[in-house]
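What follows is a structure written as structure tokens; I'll ask about it next.
Showing just some of the chains, left in place.
Naming follows writing order (A, B, C and D), and every chain is counted from residue 1.
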Amino acid sequence: MNDMRIVRKDVDMNDTKISAKGVQVYYGDTHAIKDVDVEIKDKTVTAFIGPSGCGKSTFLRCLNRMNDTIDICRVEGKIELDGEDIYDKRVDPVQLRAKVGMVFQKPNPFPKSIYDNIAYGPRIHGLAKNKADLDEIVEKSLRRGAIWDEVKDRLHAPGTGLSGGQQQRLCIARAVATEPEVLLMDEPCSALDPIATLQVEELIDELRENFSVVIVTHSMQQAARVSQKTAFFHLGNLVEYGDTEQIFTNPKDERTESYITGRIG
Amino acid sequence: MSDFTADNGPTNGTAKTSLFTQTARTKRRNAAETRFKVYGIGAIALGLFFLVALLFSIVANGIPAFKQTFVTIPVELTEAKLDKNGNRDPADLAKVTTFGYKPLVTSALIVALKEQGIEIPFAKEKDVEDILSSSVAAQVRDTVLANPDLIGQTVDFRLLASSRVDGYFKGRVTRESLVRDKNLDAEHLDVADAMVDAGLMKTSFNPAFIFGSDASESRPEQAGIGVSMIGSFFMMIVVLFLALPIGVAASIYLEEFAPQNKWTDLIEVNISNLAAVPSIVFGILGLAVFIQFAHLPQSAPLVGGLVLTLMTLPTIIISTRASLKAVPPSIRDAALGVGASKMQSVFHHVLPLAMPGILTGTIIGLAQALGETAPLLLIGMVGFIASNMPDGITAGFLSPNSAMPAQIYEWAKRADPAYYERAWGGIIILLVFLMTMNIIAVILRRRFERRW
Amino acid sequence: ASARDQVQVAGSSTVLPYASIVAEAFGENFDFPTPVVESGGSSAGLKRFCEGVGENTIDVANASRKIKDKEIAACAEAGVTDIIEVRIGYDGIVFASQLNGPAFTAFEPADIFNALAEKVLKDGEIVANPYTQWADFNADLPAADIMAFIPGTKHGTREVFEEKVLLAGCEATGAMEAMVASGMSEDDAEGACMAVRTDGKSVDIDGDYTETLASIDANPNGIGVFGLAFYENNTDKLKTATMSGVEATTESIASGDYPVSRPLYFYIKKAHIGVIPGLKEYAEFFISDDMAGPDGPLAEYGLVSDPELAATQAAVAAEETMQ
Amino acid sequence: MPVLWLFILVLALGLIGFVLGRARALKDAQGDIRLLHSLPSYYGSNVLLATLIPGFAVLVLWLIVQPMVIHGQVAGMIPERGLSDYGSLNLAMSDVRRVAEGLDIAVEQGALSAEQARDIRTEFTDIRGRLGEVGVALGSNVQPYVLQAAQKYRAMNATGHWLMSAAVIAAAIAGFAIAYMRTGKDMRARNSVERVILILLLSAASIAILTTIGIVLSLIFNTIEFFKLYPATDFFFGTTWSPSFGGGSELGILPLFWGTFYVSIIALIVAVPIGLFAAVYLSEYAGPKVRAIAKPLLEVLAGIPTIVYGLFALLTVGPLLMSIFGQDGGLGWMQGGRSVMTAGLVMGVMLIPFVSSLSDDIINAVPQAMRDGSLGLGATKSETVKQVVLPAALPGIVGAILLAASRAIGETMIVVLGAGAAAKLDLNPFEAMTTVTTRIVSQLTGDADFSSPEALVAFALGMTLFVITLALNIFALYIVRKYREQYD
């Protein structure tokens, strides 16, 4: 078993892709995210780690304004994508979400065929010129989602009839199919076996060449393996944010250390 | 929506675009979005517009029905006419019919007019009686029979004016329109005006319209919707207490317990089909089953309620099944997984989640039942029926009665235009009744609504 | 089941107004409960009448036509044998139009036939009705578009209209003769005479007179066929035309001068007399002079009083059944 | 009212059974609920049901059978002469019942003592007069044999009541005892209670079937009668509908079907888009306040009596359409205010809430995760609605539309007032037409001889409509099955 290896490739830590300043999120009266500042770099994988319920998903959902759909959720502060405030009135959340794709924590395939699940994004964004094109996109995405072999014979079976892990990979493939500039993945490998996990991690690595990826994970190994930057959340606070190597080898905050060494949860 | 847009190819991922500037495609999509939303608003606005238009015409037409013109005059209850034997024997008193009372009231009116110095512009003084409703004789007679001691005294009575006089004060009748009318002459209106001036006649709110009973064709001024409202009330009780539980129970069985086979399909198709059966056919069925076979009384709200129950069931079943279907299976799994029985999972989890849809079905089904006339035609609830409030609950279910829509339908058909106004007034009351019923269901429904 | 104690009446909606006036007065003056008078049509009423005897069947059926032999047979089959027939009076049928509309003041059956029949005689030939205006065939009539609202085929009034107006008009215009001459059988010719044009100039009204009234309200050129009682309650909006020179009044109808009228009836189950309290009293009260006489409330409302009322009263008192 | 008392008594017994059954189960488990097979209340309910069901079953059966038995016994007392007096046994028995009831009331009011009521004779007392005093009106003087029969009737009734009470209580107690004895910690109380509930659910579902059977039975005989008088081919394939009194009617159903179809289609074309868009807006866009107000308001549309819609069509919409499409508007498509279009439009308005409210509930039940999934891919709300939410809600929406369509097919008043009574096979929607349902009503309530084909055709129309809508529904079911998308 080779979990402990920390993959490290040459990365050019380019410009900031997303910058968040003073972000506060409330669910009704609950203060879920407390004054978080973070800069997410382009062509980089950023990992959000932290104990369950600390606000990782919440913060992630702020980045493409998915929180808009929760009535009681209120977001304050400033989040910029490529220097543009995404909470600006003029911003069309639809266009934002096309750029900032998302894989949700709970797999949520559409009640449609596997093919239609994948083809959905390309269709609405007009990414395919014709049927052959679309077929190609679907196949490519399913391959990238490491699920092609399992479903290639049942592309027209419903996506809801897949196993848990298959659904998760389907959702990853679905998100990848729209070719977003930033991909937010909320625990994308939670239901995957090691091999599938590895394949997804390879995908993430591949995506990093052109895009920015933010991944929420509970597996320290995974964070260490795939990310270049890591943010540690605790009770709604961003406790520490820095290079993955530094966070895992030399955490500045003692809470980070406790978490990484398995003392707080 | 077409699947592909070949015109401007892929737009994502290639050139960086600002969030503030919308790409052509986004613009198009957003335009579609706006259109879609506008359609939605338009749809609702259109629906509400129709509602307002309908309500407006209903209210405008119906409001006058709530007011009525009354004449207050003293009537001398002459013993010589009412109790020839002078022994106050009820049996003897009852022998004097309304035809005997009529002249009494007429002369009282003449006396009252003369006292006030109002000129009676008719060759035959008696013709002035057309100012009064033909119900007055019965009113005086009832009072006397209820209290024979009044005989010999002069008693003040508040009597209904005839519908034409009433219509005059409501603007429905004019002197010109009376020229060819043999029921009333323009001179009557002069007298009426004078009576108003003298304080003998007054148009005021008429609770009898809301609480009273139907009257015959010739006395629109006396007719009220109260008794048929009671009829509707008892019918709705029957419908609510039968259709809702039976409908929900049937849906639960079909959706949750019935084995998925041809039989269930047959039942399902059958129920949808029942919804398309014309309501009058339910009347045919009701006549055959409840009256001719089960010997339930004719014209009874109980029978009406049973027939309407059968008619409403499909509506409730269809909506209930649809909402049961919409409950995600994971909820059922969760309950079964902690060892709940199927029955428990349905009653504890699925049913509450399906409640909004069930209540919607109930609202719509009851509204339909409340407004339905055709099936009542065949079981004897349309016509000239209720003339008395039922005394007691059993009588409410069993003694002959009509229903609000049937009453309104009858009124709308009657010749005297005064009934037309009452029909609209009746519709107002029907709608108030309906909304009261709905509000309860709507409040309940809001408590169950939650998206998860 | 507990015993029924009120008289149960069903049937014609034409008779309903009269029955309701009687029932109301009956309830006021007798110790019996007010009878229940259902509407639903002559046919439906008679059908229920003939369902059998017993408390769960009705006692009286109102009808705007005479009971048919086949119905009597059906009645007998169900055990309803002794039926008392009571004619209460006549219903006049008038041709009315908007008070301020074109001057439709005098019609002959021929005019109505020319205006509404499917085929008319024009220039000696039977042709599909070509007329669009009344003046097209009778210069005395206004040059207004033909538009008539006549009772639908469910109404007994339609039958009277067809027989007493269309057929008469057909004969008067010579169309009947021409049809027979062209080789039609007598029966077919009669049928053709009574056929109404279907190009929208004649509209069947299946509802009630209120519907006819509303239609005329919306259509200034419209001619409507009404019952006399209905017209008399709406004289402020409507005017009538004479038929064959006779004005429709209760008097002219009672005397038989006015050609378009029909008798109204009710039928009693003799077997129920003595069982259902008040049944006989109700029947007698209905045709008493106080109610159905020429000065009674029924006549006031528009019923054309039966000149032979006394005979009817005697027949009811003696409980004479139909043979 | 002894039956009511008996009812209450059995109910009370049942409630006692509930308490005792529950207690016994608990006791058997030494108060430890965990040792029980089911929750204690199930044991209680089990005894409750075991008490009520036999009790009420006997009660109901007895109430049905007793009058028959008494009727048989008492009927024997009516002499031959009675039959000729009354014309039929049935009527004689009505009088017997009425006299018996009168005696009951008289005793109740103290006008007669119980003995008097039992013993009085017509020879000595004016029964009609005496009963008249207590408010019981009789149609004629009381015949001696009627009075005797009435007295026998009362006596038997009284005995019957006693026996019934005894039998009902015995049955209830027996059920009680058996269930109570069986109650123990290992008894599967929940299963037996649930079985009873299941049977109740099943019987509720079978009411729908019984209704169908009832409808078919109440139509079929007259339909057969009709086809004996009128050739079926002419009925099904005839293109003319013109009933006439003198006979020789043409009763072809095709124009009526065409009218039904046409009016319903127009109504649905109005109601379905408006209703669906309204539903989507309410559930996806509108704030809770707007929704809470707009939805019930729209539902009022379903409750306005159809006669109002009819008048609306006749007086408002018809003339309005006339002014646009009629001669005056220059188009000349329309002859009169009544047309398929008039009725269809107005009916469509009435049907809006059928589509909007039911669909709104169903759309609202689609889990948020589905929407999130789509929005997260950069779909707009409308795309999400169209491609994810609506397909997921499809079965329910189809149900709602079917319901609306059914209502459209079955509607009478609007068609009568709005579409006219002309049976035509015409494509022009501005022509007056008529529908099957309105013809059923008018032929049924008309003046034609009730055994003539003109009246009987109503039943044949009803039957045919029934069969055709059945076929349509089977088709709809097939479609839904095919396209159903199950979420979660």
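In this text, a residue touches a chain if its C-beta (ideal position, glycine included) is under 8 Å from a C-beta of that chain, and two chains touch if they have at least 3 such contacts.
Predicted model, so just to flag it, every value in this text is computed and none were measured.
**Q** Stoichiometry for the complete complex in this file, please, as a label-and-count formula.
**A** Overall formula of the complex, using the displayed labels: A x2, B x1, C x1, D x1.
Criterion: only the chains that are shown with their structure count from here on.
**Q** Out of curiosity, which chains are bumping into both chain B and chain C?
**A** Looking at chain C and chain B together, the chains touching each of them are D.
**Q** Using mean C-alpha positions as chain centres, tell me how far chain A is from chain B in Å, no decimals.
**A** Between these chains, centre-to-centre, one finds 59 Å.
**Q** From the mean C-alpha coordinate of chain B to that of chain D, what's the distance rounded to whole Å?
**A** 19
**Q** What are the residues of chain A that contact at least two other chains?
**A** 94-96, 98-99, 124-125, 178, 180
**Q** Which residues belonging to chain B are in contact with no fewer than two other chains?
**A** Residues 29-30, 33, 377-378, 412 of chain B each touch two or more of the other chains.
**Q** Any two chains that touch count here, so list every such pair.
**A** Those chain pairs satisfying the definition are A-B, A-D, B-C, B-D, C-D.
**Q** Would you tell me which residues of chain B are touching chain C in their complex?
**A** So the residues of chain B in touch with chain C come to 94, 97-99, 134, 138, 141-142, 173-174, 176-178, 180-183, 215-219, 287, 291-292, 295-299, 377-378, 380-385, 387-388, 398, 400, 410, 412-417, 420.
**Q** Quick one: in the complex, what on chain B touches chain A?
**A** Touching chain A from chain B are residues 3-6, 8-13, 16-20, 22-23, 25-26, 29-30, 33.
**Q** Using the touch rule from the top, collect the residues of chain A that touch chain B in their complex.
**A** So the residues of chain A in touch with chain B come to 81-82, 84, 86, 88, 90-92, 94-96, 98-99, 119, 123-131, 133-134, 178-181, 210.
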